[in-house]
Every structure is written in C-alpha cells, then in structure tokens.
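Below is the structure I would like to discuss, written out as structure tokens.
Yeah, one chain of the complex is gone here, protein chain that is, but the others are all in their spots.
Now for subunit A:
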Amino acid sequence: MDAILQQFFNLDIMAQAAPLVFRGLGMTLLVCCAVIPLGLVGGLLVALGSRSHSRLLRGLLAGLIDLLRALPPLVLLIAISAGLPFAGIRLSPFACVTLALFLNTSAYYGEVYRAGLESVPHGQWEAARCTGMTAWQTLVHVVIPQAVRNVLPDLVSNTVEVVKLTSLASVVALPEMLYSADMARSVTFNSSPIVLAALIYLALLWPVVRLMSRLEHRLGT
C-alpha cells in the first residue's frame, strides 16, 4: 500500500514536478485555443460545403471527411510531422499538431453541424426568405443559430475530445502537459507527475462533461 502511494501519489515529487507540468498545461491550453476555433469554423465550412449545389464539391468533401474520420489522428500527426519535411515543408511541432488536429476535428465538427443544419425545418428558410432576407442572411441569423442550439451537446462533446487529443502532441515532442509530466516521470523514476497531469485533465474536463449531461437532459436527447 505504502509502495503504491510512494509510486503514484508522492506529494513531494508532485510539488517538484508541478512547475513543469503547469507549464505543460499552458501549452495544452494554447493548442486548444488554436485548434478549437479553427475546428469550429472549419467544421462549419465543411458542413455548408456538404450542402452545396455543386456535386463535385459535395463529393470531394464527402471523400475527405471519410478519409479523416477513418485515419487515426496519431497517424495523421506523424504523417504530417515526419512526412512533410520530405516534401521540403518544415513546420514547428506546434504547427504540425495544430494542423493535424484541425484536419481531424473539422471532419467531426462538420458532421455535427451537418446534423444540426438538417434539423432546421425548411419552413424556417421559407419564412426568412419571404421577408426579403438573402440566403446568406437567412443562414447566419435564422438557420445556424438554431442548428447550433440543436446540436450543442454534441459540439461540447467533440470539444472535450479535442482537449484530450492534444495529449497526442507528446509524440512529436511538443511540451504540452502529458509530455512535460512524462519528462518529470523519467527524471524522478516516479509516476506521480503523470497522476498530477491526470488530475488536472479531470479538473479541467469533468465540469464540462457534467454540464454536457445536464444539457442533454434538458434538451431531452
């Protein structure tokens, strides 16, 4: 029992590792701040494109979404960070992670938005167009607000996934939280820094997950 406490819940080691782990948390949050807004916008564009009149665009997007959803995000990340230099494109680890997670999550956000857009009845379009609003105004002021509201729990759920996915960045040596905690672990030969990181992830995401459950409950989905 004592050995387990020593190995996983050693408060002294946690305190030593804390500055490094919290610096890692800063990087994790920075990646989130880049990927989540990009993904939210990218996903919306994907969803709108999937409803375009152009069959070519629809087909291209459908293929791209299938590819990105079938490909493990870690494979995508390594392909970008290890593959692109051979094409003469050298990106920083931060840029590689942002690009990989943006591509991956846009596909997922896109599917969520698509369900949202489809949930808005056609009568809403007609009513808005009958007051002289353009298709674009109708989309922005009538359809998208309702679509987002209808799929809010799924959008939040996908956002939680994005935060968790940022831990993949440790593989390409981006010093986010997991990478930093693992560094501390390998220096101290003790798993407590990993536990600290886990606790921070929990503290960060558990309230969001709770909120999500309540949202779903309220919307009756």
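Just so it is clear, contacts are C-beta pairs under 8 Å (C-beta built on N, C-alpha and C of every residue); 3 or more make two chains touch, one makes a residue touch a chain; residues count from 1.
Keep this in mind: contacts and distances are computed from a predicted model.
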item	value
UniProt protein name of the chain not shown, from "tRNA 2-thiouridine synthesizing protein A", "ATP-dependent helicase Lhr and Lhr-like helicase", "ABC transporter" or "NADH-quinone oxidoreductase subunit J"	"ABC transporter"
Residue of A:Ala18, A:Leu48, A:Leu64 or A:Met133 in touch with the missing chain, whole complex considered	A:Met133
Contact residue for the chain not shown (choose from A:Val112, A:Val142 or A:Leu196)	A:Val142
Absent-chain interface as seen on subunit A, which is shown	121, 123-124, 126-134, 137, 141-142, 145-146, 149
